[in-house]
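Here the complex is missing one protein chain, while the rest keep their positions.
After this line comes subunit A, so read on.
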Amino acid sequence: MKPDVSSSGPPLVELKGISKRYGELLANDGIDLTIAPGEIHALLGENGAGKSTLVKILYGVIEPTAGEILWEGRPVSIASPVEARALGIGMVFQHFSLFDELTVAENIAVALSDEWTLSTVRSRLGEISHAYGLALEPDRAVWTLSAGERQRIEIVRCLLQNPRLLILDEPTSVLTPQEAEHLFITLNKLSADGCSILYISHKLEEVRRLCRNATILRGGRVVATIDPRESSAREIAALMVGNEVGEVRTSARQGTKGEMLRVEHLSMAPGSLHGQALADINLVARAGEIVGIAGVAGNGQTELFAALSGERLSDQAGAVIISGKACGSAGVDDRRRLGAAFVPEERLGHAAAPTHRLSENTLISHATTEVSRTGFIVLSAAKRLARSIVKTFDVRTPETDPQARKLSGGNLQKFVIGREIIRKPKLLIVDQPTWGVDAGAARLIRQALVDLAGEGSAVVVISQDLDELFEVADRMAVIHHGRLSSLKPINEWTKEAIGLEMLGVAQTQGTVHAL
């Protein structure tokens, strides 16, 4: 592979035959990668393709099992992030490496070398913020900031060390479209200043806009190095996934008549110290339709899910009406008896007990079915049920009836969603159904949701993935700061309009209009 950047001098960094083994699993298998000075290089691949492992090796967080790293033609060993930073490598993590209780300035200072003091950090922070348009208040505590602002901290933290190579791991996954746009401008400026960028993503459009070179990983190996602007999105997707990605078929809907869920003026104080309050939420889901709730993480999705599922109770019984019955102050099992089913965001620990077997995990939501109707557990029924879920939803298990923690993310998610769908719920509420799940599993899950709606159930999908919502939802609303926008048919939404709602800008404009 030859980067088409004019090759004056050696490449900035060259990875040769990098491998990383975790027991049976080969997360990275002989990976080669070259990045020229000032180049924005994309690292593409599905979840689990080995992207994160590779960059953690480059940043000294993980030790490679084999392979070598050349920095400006010189072999180096990067034993820790401190050494990586000393070379000039900066990293913006996908799940931010920030400390919620500390201030912006403290978060930056803790990662810098000894000669930085809080006051020098403060003054340089001002300069960098100005130069790259990254506005930040040094004395705000991090937990009060939005995801976009948090990412800015990570970027500024890297920039203060004058990096030669900046690694960004899925940087736009938590941003609104507008925030992402802003990030691209910053990255182009940096590249023009001679800083190389390794841009990790699974979003093709972004990569095609930003990068001239892309390395594609699949199953821990490099499958191609391409110029993303010369290949179609479909070709790249095929390289990433390995086979043609099927599309979710929409089944014929059986009319949208009965109202399965009605939420009226639902308000709730935050459940935890840094939680989000819900404010006057109104929502209707009818039989046979999928209602999507979009929004950037941390805007009340978790709280809304808890209020709908009955994990947190409202003092107004009428705030949540399932199948025509007011149950705002009724518990989870009461709501299940009305025909509702729930899939929370967190698979391991919330939707499933990690060290319990799959059969035992069926009990979590099947307390009212044949598995334990009498209060005693019918183990044979639980095992039969688990088997049937595994079969119906193509759950790949390492053994018969394994512990939940032994399943990969995608397979566990298929099991958890299957466990609810197999009960034929009249209403299914699911939070981030395909978060961190591979493309194949995501497609199967979306298909299952669409099919369920096709059979006449109401489905509410809370998701951060706009493409997913556009694919499956019939109507959609956006949640921002615990408030829900109006619910509109999916074809009346544009990405720009959604972005404005996510930022809370649309609501203020709406009010101005109304006046």
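By definition in this document, a residue touches a chain if its C-beta (ideal position, glycine included) is under 8 Å from a C-beta of that chain, and two chains touch if they have at least 3 such contacts; residues count from 1.
We take it that contacts and distances are computed from a predicted model.
K.L.:
Determine which name in "ABC transporter permease", "Menaquinol:cytochrome c reductase cytochrome b subunit", "FeS_assembly_P domain-containing protein" or "Carrier domain-containing protein" the UniProt entry assigns to the undisplayed chain of the complex.
P.N.:
"ABC transporter permease"
K.L.:
Among A:Ile31, A:Ile69, A:Leu87 or A:Ala111, which residue is in touch with the absent chain?
P.N.:
Going through A:Ile31, A:Ile69, A:Leu87 or A:Ala111 one by one, A:Ala111 is the residue touching the chain not shown.
K.L.:
Consider the whole complex, including the chain that is not shown, and state which of A:Val82, A:Ala131 or A:Ala233 touches that chain.
P.N.:
A:Val82
K.L.:
On subunit A, what residues meet the omitted chain?
P.N.:
60-63, 80-82, 84-85, 93, 96-102, 106, 109-111, 114, 117, 271-273
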